[in-house]
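Below is one structure, written out as structure tokens; comments come after it.
Every protein chain but one is kept in place in this view of the complex.
For reference, chains read A and B in written order, and residue numbers begin at 1 within each chain.
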Amino acid sequence: MSRLLVVFLSVMLGSAIAHSDYHIPNLGEKATEFKDEGKEAHKREGMSHAASLILQRKMHPELLLHKRDKTLRQGVRGGYAQLKECVECHTSVDKNGEHVPINAPDQFCATCHEKVGTSLDCFSCHRTTPAEEL
Amino acid sequence: MKELNRREFIKNSTAVTASVATVASGISLTTFAAGPKETDPVTNEKRWGMLIDTNKLTEVDIEDMVSACQEEHGWGEETHSTGDQKPGWIKKVKVKDTATQRISNLALMCQHCEEPPCVDVCPTNASMKREDGIVLVDKHRCIGCRYCMMACPYDARSFVHEDLSNQKEHMPRGKGTVESCTLCVHKVDKGEQPACVEALNSDAVVFGDLLDPTSNIHQTLKRVQSTQIRADLNLNTGVRYSGI
Partner (left out) sequence: MSIIRYEQTQGKSLGFYALIAGLGAFILAALGSVYFMEHSGHHVTGMSNRIVWGLPHVFALFLIVAASGALNIASIASVFNKKIYKPLSRLSGLVALALLAGGLMVLVLDLGRPDRLIVAMTEYNFESIFAWNIILYNGFFLIVGVYLWMMFERRMNKYSRKVGIAAFTWRLILTTGTGSIFGFLVARQAYDAVIMAPMFVVMSFAFGLAFFVLVLMASYKWTERALGDAIVNRLSNLLGVFVAAVLYFVAVYHLGNLYLAENSGVENFILMDGGIYTQLFWYGQIILGGLLPLALLYSPATKGNRSMLGLASVLVILGGLAQLYVIIIGGQAYPMELFPGKEILEGYGTIAAYTPTLPELMLGLGGIAVALIAITYLVKFLPFLPESLADHVADPHHKN
């Protein structure tokens, strides 16, 4: 019985810590500007901005997955959910004015992915910084 | 009581799953306040192809085509791969007829077959052919088994033997997957020509829709004699050659 209690308490404690540990990840340079200007990113019709953001946060893998197959296999171009757009807005710039790879530790993608322990496979092939200006 | 609980639990969780599914399917219907529109999927009303006239093609031309391809897709700067490990999406091949001693030079790349052996053998459907005839590797699904490279009659595919970074935005490439000529699908979808064709800008290489009777390539193919490499395999390639 006492053992059960210990397990129960540690689970409670763990979830409390996990909760208090929540913080907004490094949004990246353009996304931060966008937010500071008061613009509503990822806003969907018929949904509040807050709800749209939650949806984006929860479902970005599904959205990207769906689009990726359409683009590559059927040749559907343009539209929402393009990985290069994610990278474009959510990368940061370091002191030297260079873009930091979005999957680097403490950057936009890595923050959450490391915390929840899910692999981040996009960038084993995709470019991690916005394309160089031509 | 316990039994009831379990049943209730199943009922409830089904309801939750169903509502999640409804929300999820609703999402694809929810549109964005602003954003670019998606294009329609490509269809088999088009079949992209290329005609390479080796009589008009100089060796320098072919080298230009190769470097244009490297520039466009960012291959060829691998530092660790040696010899045959280096990628070669397009290469210059020089052949001599054993009877007549006639020498011709040609650019060899993925021939974008109508019946591609690489697509037949791929266990995961990563090797695929788009409706408009462009043969691609879906690197999201490629497990790096290299069976497609065994099956390709044209030695057209390369395996990425090392870690890469700083890829081109339109051309993701990564260690452990197979890659080959995409016929510059990202440009073709925008209505442009493949990089190697643009680099040459002469009538030695014609690119276009093989099925369109008004296209330059369709009419040229009607007029001049042309061949497919390994025509005996009946693969009906999208890339054709004349003068060999």
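Worth pointing out:
Criterion: a residue touches a chain if its C-beta (ideal position, glycine included) is under 8 Å from a C-beta of that chain, and two chains touch if they have at least 3 such contacts.
No experiment lies behind these values; they were computed from the predicted model shown.
Here the missing chain is touched by one residue of B:Gly49, B:Pro117, B:Pro194 or B:Gly208, and it is B:Pro117.
For chain B, the residues touching the chain absent from view are 78, 80-88, 91-99, 103, 108, 117, 119-126, 141-147, 149-155, 157-163, 175-178, 229-230, 232-233, 244.
FYI, only the chains that are shown with their structure count from here on.
Distance between chain A and chain B, defined via averaged C-alpha coordinates, is recorded as 30 Å. Touching chain B in their complex are the following residues of chain A: 40, 43-47, 55, 59, 62-63, 66, 68-70, 72-80, 84, 101, 124-131. Remark: chain B residues 24, 27-28, 30-33, 35-42, 128, 130-132, 136, 138-140, 165-169, 172-177, 185, 189-190 touch chain A in the complex.
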